[in-house]
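The other protein chains are all here in position, but one chain of the complex has been omitted.
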Amino acid sequence: MTVTEDPAAAEVAPEREIGKARRRKEDARLITGRTTWTDNMVLPGMLHLAVVRSPVAHGKITNVDVSAALEAPGVVAVYTGRDLADEQGSIPCAWPVTADMVNPGHPSIAVEEVNHVGEAVAVIVARSRSAAADAIELVDVDYDLLPPVLDMEQAVKGEADLCHDHIESNTAYHFVFDAGEAGTGGDTEQAFADADVVVSRRFVNQRLIPAFMEPRSVVVQPQGDNFTMWSATQIPHVLRVMLAMVTGVPEHKLRVVAPDVGGGFGGKLQVNPEEVIALLIARRLGKPVKWTETRSESLMAAHHGRDQIQYIDVASDREGNVKGLRVRILADMGAYLRLITPGVPALGAFMFPGIYKFPAYRFECDGIFTNKVPTDAYRGAGRPEATFAVERIMDELAVELGMDPLELRRKNWIQAQEFPFTTVAGLEYDSGDYDAATQQALELLGYQELREEQRRRRESNDPVQLGIGFSTFTEMCGLAPSRVLGSLSYGAGGWETASIRMLPTGKVEVVTGSTPHGQGHETAWSQLVADQLGVPFEDVEVLHGDTAVSHKGMDTYGSRSLVVGGTAVVKAADKVIEKARKVAAHLLEANEDDLEFSAGKFTVRGTPGTALSIQEIALAVFAAHNYPEDIEPSIDADATFDPVNFSFPHGTHVCAMEVDTETGFVKIRKYACVDDVGTIVNPLIVEGQVHGGLAQGIAQALYEEAVYDADGNLTTGTFVDYLVPSAADLPHFDTGNTVHVAPGNPIGAKGVGEAGCIASTPAVVNAALDAVRHLGVRDIRMPLTPERVWRAIHQGGDGGDRATAGTNAYGGASTESTAGVSTPASSLGGDL
Amino acid sequence: MTQVSMRVDGVTYTDEVEPRTLLVHHLREALGKVGTVVGCDTSNCGACTVHLDGQAVKSCTVFAVQADGAEVTTIEGIGSAGDLHPVQKAFHEMHGLQCGYCTPGMIMASIDLLKENPNPSETEVREGIEGNLCRCTGYQNIVRAVQQAAGEMAGRSDTLGAQA
């Protein structure tokens, strides 16, 4: 290649970055193993923590004897709940959804009683990881057992045992949204009274475990009265504020760093007891400490998700025009309220009407305490539960009316020309075209052919039946307008912040408050800034995840990063340009109004040949020899963006499912989906997010469930029994997009992180049911284990409860809920 | 304590270890090979996959003493930023990773698969990496990456060279 001086070539605008399938900047270190996971961190004098956990679900602690553990080699200290009682406070709950919500308090280490298996009762501090692990079994804890509360429907009965005896019932709160009362819809009771058809169902949205691949880990280093915490967290900023409030370590003395974080899916959107414990112990000992969980600890003690029993009624006329929706929910809080435990079902409250024009809607939710690990955010948080319920009940209504499920949906969904549309739940849906997405999805699937095959299999009474299921969904993303959060009693805002620093050499540092844990912010934000400032993609570096670098932010969850955080970046870039404009005008001796900014350069209208790039201006401002008198010598800028509305991605997901009626085995034959996530900044990342979401949503339908036995032991306590699907268990996905830009942000993006996970679950279940409805099956409970499917086909009902014993793999390893405690039964025979 | 000597990514290390030390902990904690990670304790997730004498194994299910005298290759030993292994390159090109935690194990398992089956079908790739769990990608782009790498390793590197 030769160097060209052709001015015409130089004038060619660089290719737009937005929309380009840029390979990720993040990958270089991840594919070569040059990563900075929290557990990689080693500090001089660092001590290791191991947590002694309760083997019982409910009991009073009568004695904790740590003497033997203290004598063990390498053990430096052992702390019990009593030792830390005065300083540990309570794990914070930021979302008191009702004024009278009852919060029983959540000690990081149990002091007087334990309320779930796996709750921390003591902490070993030792010189090595193995010494700490060895001492766990030397701690002797006595419990007075109390009856465990495990079943929500039992727990709300008058005579039920109590999960917490210092509060009056097992109900944390009763949350109601009534469209009639809110003025967003008609009278729901009247709508049902007047309806031709009412269909009622009870759905179980089972308890799931986020199962991020990187186990949680935290390192705390004290430096004088300052503390630095590295944690595998989604929310370093929120964590810092909360830890300061809980522990009394002043906020300005605490720095929190989220280095490379190996997935979260909501599971690392938490103020973990172990983070509090690590900070308190580092403060006590003045030494750096590390805690890294094992997988079995993670499954047992990190928060779970979902877990609702949903009673849902739909009212309609004979022609299939829906008239009302009524939802009552029991939502399992688990034993305590963690960061947004109570808010998850409340967030879902507004999504039950889905994409349909229900004229009346009432939602009631009871948050219930049980002696299980707390629930909290898991990919979708409230919205998958709502979407599942409405997409399942629409199929049930279609069956009742003898209508095609798609025809019923089409009859009731919001038409493209009706946007923006205010729903019966009071949300203003921004943009979209449900029909277009549906048409495209049907083509991707090869719908007609599969329907034909379904008919053939049915006629020939093939042992393998075929079904097709739909989910035409929307979700609320871009969390969140701060004023709306305020109206829902959430304890914080939903804005996001960004800074842009123009370095002297023309390179650009972007500081974002939205902390990634695998999404690809570094790449996408670079694309945004490259377009906005007209600088090369490679010249942009994105900084994040360290409160000393990025001093404020609301972090990453709720498909908010691009929509809110990306917008803050764009707005900061706009401010940089405006600041630079003054300098450019000064240096080019032109009037600001005569300057044009394009492709990274200021030019003077009508004066060809004069140009000054924003990167040159950065150097000029650094030198600061010559700049306008009325400004500071800087073109750096900050912006904070607080959205006015949510964004509403939507899409149509279609699943074709084969059901082996002899064994109950289900197998996805084909899966197609078309999502509208607004503007696509990086199609590669968007597709990847959809794929990953699909895997998790399908896994809820088919594989995953956190199961507790009658004593409150988690029997899915390892990956042997908690079935995260592998590549061999999932199908190829055919994905597509329609694009209707989001009017609520300058990028036009709607959010994509949760779409696949929210949409897919009901499509899969509807498909399985469609395959076997003619055999008399009305419902099958998730996950659709082969046994449940077989029972539903051959014995009726919804497949029923599963046996709670773990498999006998590894000699029944999974039934041992307290990893680290060996029992007489655990000595095995045989040579392996 | 038992003395073990092993060649890891081309360097020989001799250390005293407790027999109970898992190979993965030895790699991470004694040798600083933190590119290899631990994701579970039941040998299900495969994040810790390395090559032991040229074969993919789960280093959380091998004691360091068992690797005495062996050649170990980790994710840190197969390529570098300027000289990536074709499988590393393909994971990047095809967006076969998100958070990246499973990636070292995925890549090491994929290399092993391709050694045995240089031209795997989609199903063969899916079955070939069944011992590695990923929570982010839904696997589709991982499958694409493995197939793309297979193509490159089969000798289409000249085309790529021309493009570069």
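Assorted remarks:
Think of it as A and B in the order they're written, each chain with its own count starting at 1.
FYI, contacts are C-beta pairs under 8 Å (C-beta built on N, C-alpha and C of every residue); 3 or more make two chains touch, one makes a residue touch a chain.
The working rule: contacts and distances are computed from a predicted model.
Between the listed names "Carbon-monoxide dehydrogenase medium subunit", "L-serine deaminase", "Molybdopterin-dependent oxidoreductase" or "ABC transporter permease subunit", the UniProt record for the complex's undisplayed chain reads "Carbon-monoxide dehydrogenase medium subunit". Considering A:Thr640, A:Thr715 or A:Asn745, the position touching the chain not shown turns out to be A:Thr715 (whole complex). Of the candidate positions A:Leu723, A:Ala749, A:Val764 or A:Val777, contact with the hidden chain is made by A:Leu723. For the chain missing from the display, the contacting residue among A:Tyr311, A:Phe537 or A:Phe665 is A:Phe665, taking the whole complex into account.
For subunit B, the residues in touch with the chain missing from this view are 2, 18-20, 22, 25, 41-44, 46, 49, 52, 55-58, 60-63, 65-66, 68, 109, 112-113, 127-132. By the touch rule set out above, subunit A reaches the unshown chain at residues 129-130, 133-134, 137, 294, 296, 662-663, 665, 703, 707, 715-716, 718, 720-721, 723, 725-726, 728-729, 785-787, 790-791, 802-813, 816, 819-823, 826-832.
Note that in this section only the chains that are shown with their structure count from here on.
The centroid of the Cα atoms in subunit A and the matching centroid in subunit B are 29 Å apart. Here subunit B touches subunit A in the complex through residues 18, 20, 25, 28-29, 33-42, 44-45, 47, 74-76, 79-81, 84, 88, 91-93, 95, 97-104, 107, 122, 125-127, 129-143, going by the rule given at the top. By the touch rule above, subunit A contacts subunit B in their complex via residues 23-24, 26-35, 37, 39-40, 129-130, 211-215, 260-263, 265, 294-296, 517-520, 684-685, 687-696, 718-720, 724, 726-730, 732-733, 756, 810, 813, 819.
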